[in-house]
Every structure is written in structure tokens, then in C-alpha cells.
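Note that this complex is displayed minus one protein chain, with the remaining chains in position.
As written, the chains take the letters A, B, C and D, and residue 1 is the first residue of each chain.
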Amino acid sequence: MELKRTVKFEADRDPEFARWISHTVGGERIRHCLQCGLCSGSCPLSLYMDYTPRRLMHLSREGFKEEVLSSSSIWLCTACYACMVECPKKINITHLMYALKQRAIEERFYPKRFPIPVMAQQFSRMVRGSGRITESWLIVRVFLRTAIWRLLGMSGLGLRLFRAGRMTLKPEKIERRAEIISMLDSVAATRKELAL
Amino acid sequence: MRNRDLTPSEKSQATFEPRIVAFFCNWCTYLAADLAGTSRMKYAPNVRVIRVMCSGRVDPQFVLDAFAHGADGVFIGGCHPGDCHYQEGNYKTLRRFHLLKRVLQQMGIEDERCRLEWISAAEAERVRSTINDMVEKVRALGPLDLIPTEEKVSAEEVAV
Amino acid sequence: MPEIPSSAIESSRERPRIGVYVCHCGTNIAGIVDVRAIVEFAAKLPGVVVSRDYKYMCSDPGQALIQQDIAEHHLNRVIVASCSPLLHEATFRRVLSRAGLNAFLLQMVNIREHVSWVHLNQREATEKTKDLVRAAVRRVSLHKPLQKRRVSINPHVLVVGGGIAGIHAALTLAEAGKQVYLVEREPTIGGHMAKFDKTFPTLDCAACILTPKMTAVGSHPRIHLWTYSEVVRVEGYVGNYKVKVRRKPRYVIEDLCLGCQECVTACVYKEAKNPDEFNLGLSKRKPVYLPFPQAVPQKVVIDPQTCIQFKSGKCKKTCVEACGDRKAIDFTQKETIEDIEVGTIILATGFKTFDPVRNPYYGYGRYANVYTSLEVERLINASGPTAGEIVLRDGGQPKAVGIIHCVGSRDANTNRWCSKVCCMYSLKLAHLIKERTGAEVYNFYIDMRTPGKGYEEFYDRLLDEGVHFVRGRVAEVSDWATHPSEKGRLVIRVEDTLAAFVRRIPVDMVVLSVGMEPQPDAQDVRRLFNISCSTEGWFLERHPKLAPVSTFTEGVYIAGACQGPKDIPDSVAQAGAAAAEAMALIDAQFVELEPYTAFISEDQCSGCKTCIPLCPYQAISYMEEKKKAAINEVLCKGCGTCVAGCPSGSIQQNFFEDEEIFEEIEGVLAYA
Amino acid sequence: MPEKPKVAFYWCASCGGCEEAVVDLAEAILDVIAAVDIVFWPVALDFKRKDVEAMPEGSILVSFVNGAIRTSEQAEMAHLLRSKSKLLVALGACAHLGGIPGLANLFDRESILKAVYLEAPSTVNPEGSLPTTHHKDDGHSVELPGFYNTVQALNQVVEVDYSVPGCPPTPRIFRTALQTLLGDELPAKGTVLAPDCALCDECPRKDSKPEQLSIVEFKRPQQLLIDEQKCLLAQGLLCMGPATRAGCEALCVRGNMPCSGCCGPTSRVKDQGAKILSSLASLVAGKEAAEIDRILATIPDPVGTFYRYSLPASLLHRKQLDRASLHEAAASK
Partner (left out) sequence: MKYAYYPGCSLRGTGRAYEESLLAVFQALEIDLQELEDWNCCGATTYMSVDELTSYALAARNLALAERDHMNVVAPCAACYLVLNKTQRYMHDYPDIKLVVSRALAAIGLHYDDHVQVRHPLDILLHEVGLKAIAAKVKTPLKGLQVAPYYGCQIVRPYATFDDQRNPTSMDRLLEACGAKIVHYPLKTRCCGGSQKGTLPEIGLELIRHLLTEAQNNGADVIATVCPLCQFNLECFQKEAGNHNHPISMPVLYFTQLMALALGASGEAIGLQRSLIPIEPLLARKEIAYA
């Protein structure tokens, strides 16, 4: 039995994190949270979560950054928006989950070879390169970086899809790919300028 | 436990439902019994309540008359000492009750058959618990069975 | 007093023709009691002419049914088996009156509260109902026509307690032209509300809305304001109460004192040394003082416990000197007793706050920076001891403040009830503290209870202000530091039940949101006024829903927090309601009382005098010339104690005659 | 000359005091004898039961029966006289209420016979023989009256028309009763032929009773020097007067003894003992149970005091035997 100290000191709190969450896009109303738990109840994934969305809201606004960012819940969110449309305080919970994912990726709060951040990164890289996504290649890239063996397991399905004409190895590309680069550069520049 | 035939007393007790006559003060115990009703509390159905304006109205004759007419127990409910709606009626009840209990004792009527409780209008739960408790205690004692004398005598053997 | 018509007496002597009416009360009764069986059973009882059931006997058609039967079947007695007589006896008595029968030829059988709502077994409930109906039939046969007694109402009203409820009741009545005696124990009116800084949820300044009402009371021509006074005796009955009020000496002649306070300045004590009651000891006052600047009346008071003149008799009496020709100071003043006569009484004696010393784990009294919420009200108040600045007892300014809810509430170890106001005032204090100090403010709550107009919205506002809400009952406040950040601070240990872990939160100031309790002398007061208390000690209303300001004593009403925890709007609403109830009685000019009085048959009385000491109202007197006792019907309240005590059975009580009760006893037992 | 009304006297369980009371009418008895024809009076005249049995039904105008019903023979005689008489009058406390013999209802037959025939110090009964209803001796057999378990007042055995109260009825009560019975208008059946008012009404000490009485101790007559003028209750003595029917002119009180209640309750009272209990207890000082008990403890024998004459006629009639032992006995049979 592994015993851990579970008491939390105020020094464990990160007030900056609490400030950040209530000022980030979508976090405007997090302080209004009544902790009613409707989000957790309506979430189809909450039954697998270590911290339910309700608890994440509380921990976030109290500034328990470590607990929040290392929670599995932020990765389990499929952005189905069930919580958000029902929230009695109109808190943009789904968007906050994105914000927490970003923050977790930024601060590397995830296990090695954890596929979700890898997928997100590969996705963005592919868009940057081609302007569009080619699903077949995206899957290959993600599995190469996370769990090669699963790629093999999927090969049967891949083959069937390929036969059905639903999988192509020809990468999709847009014409003016340079525009994508320009835009990304512009975003980066503005972000820097405005310190967003 | 070994199976055995029930004695007559056990038999009568098995089917015996005590009859208890209650005299409730209009301002406290009667209200508490009303409150027990509005609170949908459940208690034994053995008590028949007679409303009086004050427990001080309860003439010891009423208690004896109830016993004489088949009651197995009598329950008087009044206001707590100092709380009488009429200032001091309940003290008179208390004094009469204490003397009456001695008479009942001399007359061979068990202590548990006659009870005086102070129950305020708010104490619905005490109405419930007192009634249930009293019914169980009287049930354990068995019927009082004070049948009128004529019948009793004709039933009695004259011989020694 | 109106006479009973001789025809009514005649008809009651005729052979009983009884109508029995069994109410279903929807399914309330019929769901458990076999109503049909009761009707059939009753039909066979001696004297019963009509036996019927109806879905709602108290409804118009139900009443019409009885009225019609009385006419058609020449009924002269009526039994209604329905709810408690305390609910509908009056209703059905009116039915009898309308049908030309004397109202008291009715007997109610309580088969709802005493049967269907408390039993589950249909057979048992039905058997019990039969017994009760049989008893009623036997009893009602003996009923005699009776007439309610009319007594006149003295239009003067006594209001006890000068908090917001008493103030509002007194003003309402006085504005309506009634003479009001307002008796307050403290030297000033204002009560708890005068101590508050702001009121939730509007954040109105408490003094700004209260003091105009206080001044209005002080100057109203129809209000006799007696502060520093207490009711010591109440006699009489509705409409005709005789009250004794003790007026404690304030050693200042009220009529002469102008409230200039020159005596206070002149007092030989240059510095105030005595804990100031109004500021809960957070500041000091002199032996001669005005409780607070807006006190009403604006009259100083001298505290004999601390005044040198009283302690040694050797004071220079600079106060008397300062008062000069006005000669308002009178060290020889004695307590006086005033006798007044009023018709109605409104009790608005308020509450006390819970003493958190009873929860030692919160460190109140041990740690200087643990405060009660009431103390913080004074601390925040601009006219308070710190002129509104939140300065701690150790002189510092708090950077973090913990507000602990439910102190002395919702706790089987102290008080089980919810004090209702604490959530809201805690939010208010959180707002004010954060606004004034910028401190981190933590609210520790079990549930947030904010029902009320604008209350939930206020909570939402506080959430937005970034106040921390930690759901959990605080386990401990201590100065035991287990982390460098906790050194020298008060550490609150609590499970954050929303986060599901225990937290230790260091703060500089702890506010204990103390709950409301009955006044410590509530039991004495209620005995004085002959009303009841709930088990907790709150004054008991006649009906929790339908008669919330009435009591079981006619003419005595309750308002405000003496009846239970309550905020200002609720207290004011109740005060208005109590005033209206009193006025209804006054304007009716008379009240009808139950005719349940006792009477002595003169030729039977042996003059043994046993009954005379039994009557607490001195209603029984001994007629020397006849050598018999006699009962004054006006003074008799109808308890029946003398009836039970008369050794020769020569006293009877209307509606509760021995024979009637014997019939009832033998009736319930005449089964099988 | 018209036939004089026939009158019978009989005694059941009684001390003979009521017979004495008849004789105590003194000269007045002559008027009685002149007015009536006494057809049966075992204590004074030699008539036998069979003489009565031979009379036509209802041929006696009034039968005066004194004494309680203790044995089967007394019950038979009561029935016999009832059938032969137009009016049956219970004479004296025992017939009226059960009287002193009625206190035997605090015991049962078995214990009484045991006490008298086996256990009394003066008893010599080596064979341990007990009364029986059948006896055989020398070839003769006799049927003897049975001994009831419970003593009853006369009206509990037969219908009684009137009662004459008192232990014994004073000459004045008896004389007034006779006048009433021989008068033109008979009172309602069941009437007790004495004033329907409590004794205080005619008590010479009435005025000395204070209006506010609060009793802190009850005393027995031997415990104090009794003030001859002052109300006895006010002196702490257990006077039954307030709950007892008047008519005796407070003879006992005049003799400086408290009323013991022999005339029974007024017509408005069902149970004399309960009523005096209620009124006395009401006047006891003290609001705490312990204080109340301390004062009440100075009444050593409440039933013997409050029900001295009326136990059989009271609501409870008798002491309840230990039902547990009864049940056991029934089970073992």
C-alpha cells in the first residue's frame, strides 16, 4: 500500500493559475460555478475520469494547478459540449478543457508516448505542411510515435478501407500552401506583440 | 426454543390488543398529537383520545371509570411543569396523579397502566414514542379485565 | 351577554336526532379509514337519524349537505368526523348556526390527525374510528346549547422588544391611531439591527434605514417608549390585560436630559475605561454614556456598577456640575413599577447570537484575531470602534480572512437548526472585507442557502468577486504551523469536500458566522405571557403556516426572531402582520370567547371552599351571606381544574360536563 | 279498618348497628309500629324464611335490608325480599355502599378464610378445617351458605329502590326517610334518602375553614390536640366531609372526630374515594414530585381512608388479585 500525504497547504496553490483560468478565453464565468455537478453528470466520459469536470472547475479556480494539469480528465474530453449547453451558470466548460489541454501540453504535463498530445502535434504539423489532413498518414504518424504495435492491429481495417476507396496514400494538399505559413507566422508575431 | 403449547395467558396475550383511553390537554398534548398526524408519524392504534381543556380537568373518576369500563390503560397528557396554559392546572394533575397511583397500587392495578406525561405542543415524537411504549408495556401485562361485578359474581364459585 | 333563546333550550331537550357526517378529506381519510363502514356503523347507533359521507365535508357543498339535513330531518345534534377540531370546529359550528341550531350541539371527531395520518392498517384505523364516533354520538346527546362570551377589547397595545420587529409593529399601530406601549430592556431601542453595518443583499446602510424609524418611535405622540424597562407581570385575558412594567433607574431624569452629553465629557474619568456594550467590548465607554450616537431616546444612562459615586459615594460629581440647571442627573432614582392596561400584546423579543466559546476548536477567546460576525459588523461600521477600518486586535490588517459558516447551527452538539441568515450575512461580510482590505477571503460553508429575493444573485456576485468558497465544516482553527507559510498565522483545517482533500489555510483573521438562538430568558418570558415554546425555545406560533404570528393565547402575538431565525425583511413582515392581527381585534371592539366556563349550582354547593384556591384567576369567590362558592364567568378561563377538584360534584364545566366526558369514556370502550 | 302496610327488616353482612338505629328511634318507633305491620324482622321477631316465602309477591310494602352481601344466603334473602316487596330499601352504609365489610374486597376469599381459620393467633384448629358448603355428620348432611369472594352492596345484587345512608343512619335520617316513604309522593327511584349536599353544608365548623388552604402535612387524630372549633381539614385531619353526603348533622365532627364518609357521595359523584382524593390532592402544597410524595405519604392508607364505606360500590369494586398468579393457576388446572 502506497501512502501519500494528501493534505494541501496554501503553498500548494498557484494563485497565478487561478487567475489565468478565470481570464483565459472561456474562463470568464468559472468563478460563478456552483459546483452542482451537472457537467459531470452529463459528460459521457466522466465515468473514466480521475477528477470529474465539476471538480476540475473547483480545483482550477482555487489554483491547484498540479492536480488539474496532471488529471486524465482533460485528455478524456471529446469536446462533445454536453456539459456546456446544460451548465446552469453558462460556463464554457468545453473550451476550458481545450485551454487546460494546451496548458498541459505547454508545460509537458502528460506521460511519454501519450497519444493525444502527439496526435494534436502531428495534426498541426500536417496542416502547416499541406494545408489539409490526409487521415491515413496522420494515423500512421501518430502510431509511429506512440504505439507501433497498434498500427499493425489496425492494418486489417486500413486495408479494407483502402479497398473501399476510403483510404488514400496520396497526400491532400492545397494550392497556396505558402499562405498557411504566412498566416501561422503572422499569428505567432501578433501573439508575441500582444503577449497573448 | 422448544415448541410447546401456549398457556391460556400467552394465548390471550398473543391476540390481545390493549385499549388505552387518553386524556389530552387541548393546548399541548392534543396539539402534539395533531402534529404527529400532520407529520405522518405512525404509532400503535390502541389509544382513544378524549380532549380536555387542561389536564387539570381530568377527574380521577375518569381514570377509574375508564378502567371500570374495560380500559387496559389510561394515559394523561399535560403541559410541562410551568407551562400550563392555565398557569397551574398541571400541578393539580400531578398531585392528584400521585395520590391516585397509590390508590391504584393498593387496588392491585399495575403501575404501567396509568401514565401521566408532560408533552408540549411541539413534541409530536413523544406522543408517538409514549403511545408505542405504553401499548407494549400494557400488552405485556395482559388485559385488565375489570368486568362488571354482577357477571363476575355469578361466575364465581361460592364454595370454598 | 346575549341569552340563549328558550326555543333552543327546548329543542335540545327533545329526543336526540343526530346526523353523522364522515369526511373523506380526499384520500387523506378515505385512503386508510373505511368510510362506508363508518357510515353504516354510525347509522345504527342510538339517536342517529342520518349518516353520510362526503369527499370534503368542509367544502361549500359539504356544508350545504349538513344544513339541508338539519332542516329536512329535524336534526338537533351533529357529529362531523373529519380533521382536528382545531381546524374546522369553527366552520361546522357556523353551519349549525346557519341552520338555526345552537353551534354547540356539534361534536367533532378527529379521524385525520389522530387516525388516518398516524395508522397504516385499514382495519385497525376503521375500528378506532368506530369507537371515536360511538363516543361522540353518546356525548353529543348530552350537549346543551351554549353561547359564546363577548368581551370588549381595550384598544391599547403593548409591544415588547424594541428591535426592528418591535419598532415596526409599534409604528404601524401608532400610525393607525392606536396607543402603543413599547417596552425595551436596553437603554435604547434598535436591537441587533442597529449594530449592523450594511444589510444584504442590497448593501443598504443599516443605520440609514433604521434610525429614521427609531426617531419616529421616539417622537410619536401615540407611542409610550419605555426603555431600560421590563414587563414583570401579566394578568387578565384577551382584550383586558393588566401589565406591570418595571422601569429600571437610569439615574438620569429622562424628561430633563437633552442628550447633550456634556456630562459624559465632564465625567471624572477622562478616559473611557469600561467595555462598551454596544460595540461588544471592542471599545470603551465611561460610567455615564449614551449607548451609541443615534440612540433613541437620546438620553444618557449611568452605570452604577462603574460609577464612582455609586461605588464609593465620594465622587466630585463633575457630571452634575456640567448638567447645571437642568438637574437631569439624579443619583437617588429608584426603580418604579408602572401599571398599564392593554387589550393586545405583541412580543418581539428577538434572539441572541450563539456564543462560540461553546465550540472551543474555533479558538474564540483564545486567539485575539478570531471574531464573531457581530463583532465584525461593528468593526466594519463607520461609527464603530475603528471607524470602519478593519484593524485586528493585534493592530495589523488582514491579508487573508476565513469566514466560517454554521457556527452554532446545524450541529447536534449545539443547535440543530439552520439559522437562515448566516449564509447571506457571511457573503455580505466577505464582500465588505474584500472591498475594504483587498484580502483573500475564504468562505467555509456546508451548503449555501440563499433563498430570497436577490439573494442567489448576491451569491453569484460574490462568486464573481473571487471570494473562495470552500465547502466543508471547519474542523479547527489553531496557530500550530506545519509549513513555513503558516508561521504566526491562524491555520484553518478543513476538508474541501468539493476537491476531496483536506486543506490547511493560513489566515490572519477568522470570522465565526454565529447562529441565532432563543433569548436566554425565553422560557421566563413565555411563561409571563402564557404562550408556548418549541423544544428549541422559539416562541410557538398557533399554526406554522396559517397563523404564523398568533399564539395559543388569544390577544398575544409574536413577531421577528423570537419565533425563529429570521432576517430583517421577514421580521418586518411579521411585525406588520402582528400589528394587523392586533388591529383586527381592536377594530372589532369585542372578541368572542369559548363558553367553556365552569359554573356552580348553588343549591348543591356545600360551601367547602376546596375550589377557591384551585383557581389561578381568582374567578371563584365565597359568598359569605349564602355560605356558597360562586364563579365569576368573566374571569373564568375554562380550564376545569375546579370541576375535577370539587369533592361533591357541584361544579360543572360547559361543554365538558362530567356526564359528557363519562359518556365519551364509556363510548370509546363500548366495543364488542 | 284498612290493612296496615306491611314492612320487613332484614340484616345481611352487618354489625347490627342499623338494627340498633331502628330501635334508637325511641318513642318514634311506637308511631312506626302503629303505622305499619312488621311481617319479618329476624333480629327482633320470630319469623322464618318460609313465612316470607309463603307471602304473595309484592305483598310487603317496604323491606329494609341492612348489611352488605357477603354470602350466598344473603343474596338469596335479598332476592326473596325483592320479589315479595313493592319497595326494597338499602338501610345503612353496608347495604348502601358495601360498608366496612366491603373493605374485605382488598383481599380474596382464600386469604380471608386462611387468616381467620388458620393463622389468627387466637385460632386453635389442628385439623385445619375450613368452612364448607356441604357437611355430612352422622348420616345427616347439611347445605351451608357459600362465602363470596367479593362483598357487594345491595344494589349490586338486586334492584334497590332507595337507600338510607349512614353508619348507622341517624334517627333523624331514618325518621325522615320513613316519612318520605310513607308520604304521598315518592322520590325518583334510586334516590338516597338524605340531603344531596356535602356535609360541610351543615358542619358547625364551616366558617372556620380558610378560603386558601394549602396542606403541607396530613395528621391522624391521635397526633394532635384537636381544636374543637376549627375546621378539621384546616388542622390537617383527613375529614371526608366535603365529599360526603350531609344529613347526619356532622355528628362525628361535633364529637371532635373527622368525618369518615359513611353517608357516601352526593348523587353527582360516581366514586366517593376518587373525589375526596382529587380535592385533597389538589390542595396539597408542592410542585415537585418528591415534595408532593412526602406530603401524600402522611396518608398511610388511601383506600382505607377514602373508601372506608364505599369500596364495593366504587368504580373498581375490589382489589385486583395478582393476575399473573391467577393465570398460572388457570394454566396448571
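We take it that a contact is a pair of C-beta atoms (placed from the backbone, for glycine too) under 8 Å apart; a residue touches a chain by one contact, two chains touch by 3 or more.
Because the structure is predicted, anything quoted here is derived from the model rather than measured.
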Query = The chain left out here touches which displayed chains?
reply = A
Remark   = Considering the complete complex, of A:D50, A:E107 or A:E135, the missing chain is touched by A:E135
Task = Using the touch rule from the top, list residues of chain A that touch the missing partner.
result = 25, 44-45, 48, 75-76, 78-82, 84-85, 94, 98-99, 101-102, 105, 115-117, 119-121, 123-124, 127, 131-136, 139, 142, 150, 157, 160-161, 164-168, 172, 174-176, 179-180, 182-187, 189-191, 194, 196
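Here, only the chains that are shown with their structure count from here on.
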Note = The larger set of C-beta contacts, choosing between C-D and A-C, lies at C-D
Remark   = The distance between the C-alpha centres of chain C and chain D, rounded to whole Å, is 56
Inquiry  = Please tell me the distance, in whole Å, between the geometric centres of chain A and chain B computed from their C-alpha atoms.
reply    = 74
Query = Which chain B residues sit where two or more other chains touch them?
reply = 59-61, 65, 92, 96
Inquiry  = I need the residues of chain A touching at least two other chains; which ones are they?
reply    = none
Residues of chain C defined as touching chain D within the complex = 603-610, 612-614, 622, 627, 641, 644-650, 658, 662
Query = Tell me, which parts of chain C touch chain B in their complex?
reply = 84-86, 110, 112-115, 117-121, 124-125, 127-128, 131-132, 135, 523, 527, 530, 532-535, 540, 552-553, 596, 614, 616-617, 637-641, 643-645, 653, 656, 658, 661-662, 664-666, 668-671
Inquiry  = Which stretch or stretches of chain D touch chain C in the complex?
reply    = 196-201, 206-207, 209-214, 241-243, 246, 265-266, 268-270, 275-276, 278-279, 282-283
